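Take a look at the following structure, please.
A single protein chain has been omitted from the complex, and every remaining protein chain is retained in its original position.
Just so it is clear, A, B, C, D, E, F, G, H, I, J and K label the chains in written order, and each chain counts residues from 1 on its own.
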Amino acid sequence: MRSILVLHGPNLNLLGEREPETYGRMTLTEIDAKLIELGKQLGFEVRCRQSNHEGELIDALQEARSWAVGVVFNPGGYSHTSVALRDAVAAISIPVIEVHLSNIHAREKFRRRSMIAPACVGSICGFGWTSYALGLYGLAELIP
Amino acid sequence: MRSILVLHGPNLNLLGEREPETYGRMTLTEIDAKLIELGKQLGFEVRCRQSNHEGELIDALQEARSWAVGVVFNPGGYSHTSVALRDAVAAISIPVIEVHLSNIHAREKFRRRSMIAPACVGSICGFGWTSYALGLYGLAELIP
Amino acid sequence: MRSILVLHGPNLNLLGEREPETYGRMTLTEIDAKLIELGKQLGFEVRCRQSNHEGELIDALQEARSWAVGVVFNPGGYSHTSVALRDAVAAISIPVIEVHLSNIHAREKFRRRSMIAPACVGSICGFGWTSYALGLYGLAELIP
Amino acid sequence: MRSILVLHGPNLNLLGEREPETYGRMTLTEIDAKLIELGKQLGFEVRCRQSNHEGELIDALQEARSWAVGVVFNPGGYSHTSVALRDAVAAISIPVIEVHLSNIHAREKFRRRSMIAPACVGSICGFGWTSYALGLYGLAELIP
Amino acid sequence: MRSILVLHGPNLNLLGEREPETYGRMTLTEIDAKLIELGKQLGFEVRCRQSNHEGELIDALQEARSWAVGVVFNPGGYSHTSVALRDAVAAISIPVIEVHLSNIHAREKFRRRSMIAPACVGSICGFGWTSYALGLYGLAELIP
Amino acid sequence: MRSILVLHGPNLNLLGEREPETYGRMTLTEIDAKLIELGKQLGFEVRCRQSNHEGELIDALQEARSWAVGVVFNPGGYSHTSVALRDAVAAISIPVIEVHLSNIHAREKFRRRSMIAPACVGSICGFGWTSYALGLYGLAELIP
Amino acid sequence: MRSILVLHGPNLNLLGEREPETYGRMTLTEIDAKLIELGKQLGFEVRCRQSNHEGELIDALQEARSWAVGVVFNPGGYSHTSVALRDAVAAISIPVIEVHLSNIHAREKFRRRSMIAPACVGSICGFGWTSYALGLYGLAELIP
Amino acid sequence: MRSILVLHGPNLNLLGEREPETYGRMTLTEIDAKLIELGKQLGFEVRCRQSNHEGELIDALQEARSWAVGVVFNPGGYSHTSVALRDAVAAISIPVIEVHLSNIHAREKFRRRSMIAPACVGSICGFGWTSYALGLYGLAELIP
Amino acid sequence: MRSILVLHGPNLNLLGEREPETYGRMTLTEIDAKLIELGKQLGFEVRCRQSNHEGELIDALQEARSWAVGVVFNPGGYSHTSVALRDAVAAISIPVIEVHLSNIHAREKFRRRSMIAPACVGSICGFGWTSYALGLYGLAELIP
Amino acid sequence: MRSILVLHGPNLNLLGEREPETYGRMTLTEIDAKLIELGKQLGFEVRCRQSNHEGELIDALQEARSWAVGVVFNPGGYSHTSVALRDAVAAISIPVIEVHLSNIHAREKFRRRSMIAPACVGSICGFGWTSYALGLYGLAELIP
Amino acid sequence: MRSILVLHGPNLNLLGEREPETYGRMTLTEIDAKLIELGKQLGFEVRCRQSNHEGELIDALQEARSWAVGVVFNPGGYSHTSVALRDAVAAISIPVIEVHLSNIHAREKFRRRSMIAPACVGSICGFGWTSYALGLYGLAELIP
Partner (left out) sequence: MRSILVLHGPNLNLLGEREPETYGRMTLTEIDAKLIELGKQLGFEVRCRQSNHEGELIDALQEARSWAVGVVFNPGGYSHTSVALRDAVAAISIPVIEVHLSNIHAREKFRRRSMIAPACVGSICGFGWTSYALGLYGLAELIP
């Protein structure tokens, strides 16, 4: 069975608690359960990982080369600044989809630019936890 | 049965012919047929419209207030400049999803900013015609 | 009797319905009626026109050369981007007054610059529908 | 009887003498007389004040809280730089209208941005002394 | 006989009347006659079209694919803002030459950048109506 | 007994009245009384002065050379624009602490830069009237 | 007894050794001892932590939710770039005070902007180790 | 006998005391005495005035219209920000020479631009008090 | 017989050898021969000169005042930086046409701005060696 | 024997695999072996370390104070954003040489600026693995 | 007898002929004669040199080290772009005064910044040929 990495960046472990008017009330555990379930329907094993550490996110992307056919990645606050994560996405040969819970284009100016998006296949934002689900649908279309 | 407008902006009528390495080889007619089919599966009537005229796109968005429950909108080249389209999206009370065939963040600098995205619910790019399909999935989640 | 064109740009046909906390609750029909009445008091025939199409607005400005002594123009979202409308204002020899319902200087940054204002005689914003009325007063002073 | 402050900023005491091709040939005394007369017609006592001192303009705005129902303010050269005047306008609860004799949008780039306009109700420019008159008309509409 | 489209953008229908010190005193009809004549000398049928509507200009460029071997295009005020026209030029496989009557590099700063030029074969400005003629000569060299 | 100048810039005389949600409900007189009391505890005579006039603030800083060992300075709206006040701070040999009631980094972009801070020893913002108190504590540490 | 986290960012473990003309000669251990002592006087338990790892600083802020009533935070070099730390500060409900040893406004241009300050209650810089002490005083005032 | 105004801006009253390595060790009184003496040699009465108040500097420039044939003006810190002083220079018909003691082009970036220079006849900087003397020589050449 | 200077800037002596995919395969000698021939047809003596030295190009433009009725000038890499060449073009009274082999608007950003174009009559780019030929045609139209 | 730290930043562990057309086909292990060998020839013990974690790179630089006489550092993607790494380089007293495999000046705009270079002794880029070798040669010259 | 170099940059050889409304009607030969005469009065031998070549201007500055006590330099169009000339001025130990005929601050934006001024002792502009004379007076004061 093919596997997909769902990778959550910094502060996403606080989901459901942190600014719920912006990020929704579901916890990360609840989201992960839904994504694993949806993955099964689409024929994929979904494995989820969260870290607040930029370096661990890079490590996770690099390791995914050996076991995953694609990545759904919410880089959180690192989206707007991290060249190192962008390079990691570009360095691995499997497709990466960038997702955001909120519509980053409707927020502060510095959130409107993603350093990581240019290295990804595509980008999805503004649908709350459904952004991840759409990312899985998109990956399923890309991977024959 | 609830209806959804799929609105295509300038030059998208040339799909399949225009720069296929960037925009893919499917024609707009083929994409529309697929979206109508997908809409049926999701329980929506999908109506498709294309125009090269900014004013006609505004008219279409305004008219959709009376018959549609949501819009999947590819503003094409108007994405990066049109305040008038942004105002039209903000002025109507139904949700609008912005979609792009290509990953606009990986292209020329002026394509990386969408004037229209901040007024939309969410934004999807980079999946070829599947961007539209993901937009329909996303709308289906938003509309109870 | 001398005539004045009141020209409304994109989305102004939704007035009274669209974001009333920003644009007020009067409809465009009501505003036009008030302006025609005020025009009569000032000794002018007022003719009103609205379009969502940039090209039609240019056409209307060009045609006004032959029948109007002045124009009160709310370019709406085209204010901030349209060189073509600016050129049309500069190309006709009759005075044009730019008006806006809201105080554009207190809104998003991109709304603070009008491409069209430099080609107009003057500019008025922030008074709701009264901005148009002040525009008529101003034209009445300019036209002997 | 309700009172209105007409406040003139720096160098406006030279009106009629200073660059008449830009600012017109009427003196400030003549303009003030016309505004007092117009105020009477509209049912307001108009009191006029001019100063070249930024601090005195702030003082005048603050004092107007106690006796005026509104202000028509031409901040002159301080328009483009003064945060302190903007704060004074924001700090008093009566409405302030910004006016300019010339069309500031058609002049040097640094004159196109007003620091003070965002704190005002509205802004009028380009009508010569009539800009002040339109400001009075506008205030009359705002104050019930 | 091979055909060429000469396409005129917004406000060019006013030529001879509009700001003659900048744009010259010949009317568009006179220019078109001269270009048709020159086309004959070079062995081309020249067809001329003018529109103030961005969408109609896009339509015209798209339609030219089926009957023309090249386009001489003066985008007027749309030159500086229109991504949609740029995309239309890039989408059609026939060569397009951008021309301007005035030297746009010697005018306002916003006129110095053409959004459309990068998608064209070449660009000519500053020669009055002769800019069009040079465009025809240039096309004649490009088309074997 | 050593003396300290507490210097308040423009519009701070309105404290308690002006935008209390931003600046708090204490009046300037109340704040001054608290600072004089705190000064006594720290072994300093505190003298307070407010002016809306940039020139008077410069005068006050210059005069403080002869009687004060330090200054706690809230430059208000002049913070963001005044080179002359910065030069005055740099010209006098006694330490100056910049304070702000609100967190200027969380407000409009133009408030985030202080022209005066680089010439001060340090800067404190965001604590309401306590910002002044922290400034006194800080001065007490600096002055042996 | 209520507790406060004092959090030191990258390179602050070198204090006393690193560029003493800029950062002073006290070691971090000495500063921590002084802050713990001052905390006792103010009625707080002060716990100190230092890390060079952005992710560990985010972890520490998140964990502080469960045991601290406030944070005094010197983000060091991460101040100017880290959206992830800003999000962590915004995500936790306890007040955070930003402090810097040096006057960051008097240093290189890139140090003058803090990405983190807008999410904090207030900001203090320029007092050497006393900046931390003032931060504790400020927190003591904020926490009833 | 013809008269010349030498006008000194903010903080120049501290000359000889303030940052002597930048501004020299001569006091303003000594400089004024030298300029009065030099004026006599050149056939002019020289009157000197200093103020820290922007408004008083504007007043002084306006009054000089009635008694002076030219002005040598060191606007100090107001040079870089004051549109109001620039307007005053432009409003009076006598020639104004801008002078600076230090070479403003070799200092902080914000000192490199003078808002006032474009309205002056010429500009001199970097010669210490001799800048004023060269200004008098220059005026003497300009005034027949 | 009237004469025209064709002036080639730096590195154009390498034509045919240097990056032929950008600049074409014809050598400068071949181009010059074609231009001399075309000149004859148009009734002009064409003299060609190339230099890598900015100063020699200025000298050549200045000398052309005495013998040429116009100049076709390819400033090469100096186009984007040379104020001195721009001043030379402005200083001589004969018309100068700027030409480029490649479409400079489709290349690196710094090549899109010509410092010299504003001082020329017109500008032509993108036609390979034909750019020069069009420049001669254009000059022939300008010179009666 | 004196020791040198060779420090590799994020994603360099993928060398040989990651985008070989940009970064070459040698693995990091092969490069390290060559550098250890070259170090021996130059009389230095070379120790190599790689990490994807910004914090670990800071730790490694700090620890090198106690055992190394110099550092050859390839900060990878952190080069362009990390103030914390720059501060670490500035905080340690041993010389640090920045190296890059590719010519960063010929790549994306954001890669052209290194935040870390100003704190280093020197910078070398574009020579593939030889950049490291040149860094060792350079250190050998610097260390007596 | 001490000697001074008066160095004229590009296009100044055309003085009297080139744009006399901007640069005056005196020829360079006439100006040089006046400066030589004035030099004699001040006790200096004045030698004048003009070149259109940046390299020759650098050579001339370098050679002046061996025979001149100071330089009066009008860099013309190279003022705004030449780092090489700035370095030459900084490299020689004798004082250099920058002069301009016109008021460069009142012209195009790119002329307002001089790259060379920061390396000079002082700068004078706007007095026509008298700018050179003031430069000689200024040098005479600087050189004991």
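The working rule: a residue touches a chain if its C-beta (ideal position, glycine included) is under 8 Å from a C-beta of that chain, and two chains touch if they have at least 3 such contacts.
This is a predicted model, so every value here is computed, not measured.
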Per the touch definition above, residue among K:35, K:58 or K:71 touching the missing chain: K:58
Touching residue (missing chain; options K:14, K:88 or K:133): K:88
Where the unshown chain meets chain J, residue by residue: 103, 105-106, 112-114, 117-127, 130-131, 133-134, 137-138, 141-142
Touching residues (missing chain, whole complex) on chain K: 53-56, 58-59, 62, 81-88, 90-91, 115
Chain I residues touching the omitted chain (full complex): 9-11, 13-14, 17-19, 51-56, 76-81, 110-111
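Keep in mind that, in the parts below, only the chains that are shown with their structure count from here on.
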Shortest chain-hopping distance from chain A out to chain H: 3
Labels of chains that are neighbours to chain G and to chain J: A
Distance between chain centroids, defined by C-alpha means - chain E, chain J (Å): 54
Set of chain B residues in contact with two or more other chains: 53-56, 81
Chain-to-chain touches, reported pairwise for every pair that qualifies: A-B, A-G, A-J, B-C, B-E, C-D, C-E, D-F, D-H, E-I, F-G, F-H, G-J, H-K, I-K
